[in-house]
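Just one protein chain is left out here, and the rest sit where they should.
The block that comes next holds chain A.
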């Protein structure tokens, strides 16, 4: 390996310089406030977790985990998501009263990138976990809170795509018989490979009616009408239960008045085994990747010893910022340039301004080499130099 330049950072790690920091802070603030208004409580968990527990329970692929050893020789991971750590805390500490739990977080997660090393390997997520409630109302609350958060963040054009893993599983097993066969077809959906899906269906030893049903499944995208199409496609009760869920979800979203932001896409499979029910992804104009995703994961809590349902979502802050674009330039601070004779006056004036909510710096004029360059940086310059009165430049 070639020797490192002094300014280098590990692949995928980024600095956040003041302008971006400020923009990020404001957006996070808006979303934080909204999530708190819905009664969710924020928590923090450690950056490092055990590989054996949180690492393996997490939805993130093994090759994307940053691993290291502690002094006892245990393998540790930098947390790749917040859902698994929160499930750990909830199962071991908070979930004792058998009441639904509404938790939120705002934290960095770490995922090693395989390709194009510059992709962020550490990024912030804001999200919620709603644990201990298996009702569709809980799923509906998640989606509505996600939409409400994006609304507060002032994202213009976005769309939430909703699917149901339970439906995919029930429908495929009904036609194909075994879980293995259903899984191999599901894999094509996970890979977004519709061509491969159709070719696979063509090769199966099935009646032409069943093949048609499997191909028609790919068309289950759109608004409310998808629900009745899905009912027509299945036979029997198992798949019907999942569609009942979606029907109920739609009614809930209508009552929340957010249904216009939502479309169904029943071929949506975000993960091969992690999610168990309703899943969703949110896409915004100007960003090629989902800016957030979520869903029901009723099996995760079991790994930590509690049998209960949970659902949640995470918004990727870096992609959210990308969706918001550059926007208008943020206001900069005022600057009071002082010399020693009028130092006290400068400090008093600064104090008054700060109390009024104005951002202000006090700068000893002797510490500035180029006063012209200095004045350009600030929205207003106040000169308290020598024995004259207050001079406002700009």
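Keep in mind that, in the parts below, a contact is a pair of C-beta atoms (placed from the backbone, for glycine too) under 8 Å apart; a residue touches a chain by one contact, two chains touch by 3 or more; residues count from 1.
Going forward, contacts and distances are computed from a predicted model.
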| item | value |
| --- | --- |
| Protein name (UniProt record) of the chain left out of view, among "Glutamyl-tRNA(Gln) amidotransferase subunit A", "ATP phosphoribosyltransferase", "Iron transporter" or "phosphoenolpyruvate--glycerone phosphotransferase" | "ATP phosphoribosyltransferase" |
| Hidden partner chain, touching residue among A:64, A:108, A:159 or A:332 | A:159 |
| Sole residue of A:193, A:207, A:348 or A:377 that reaches the chain not shown, by the stated touch rule | A:193 |
| Among A:285, A:302, A:345 or A:364, residue touching the chain not depicted | A:285 |
| Residues from chain A at the interface with the omitted partner, ascending | 157-159, 161, 192-196, 198-199, 221-222, 263, 265, 281, 283-290 |
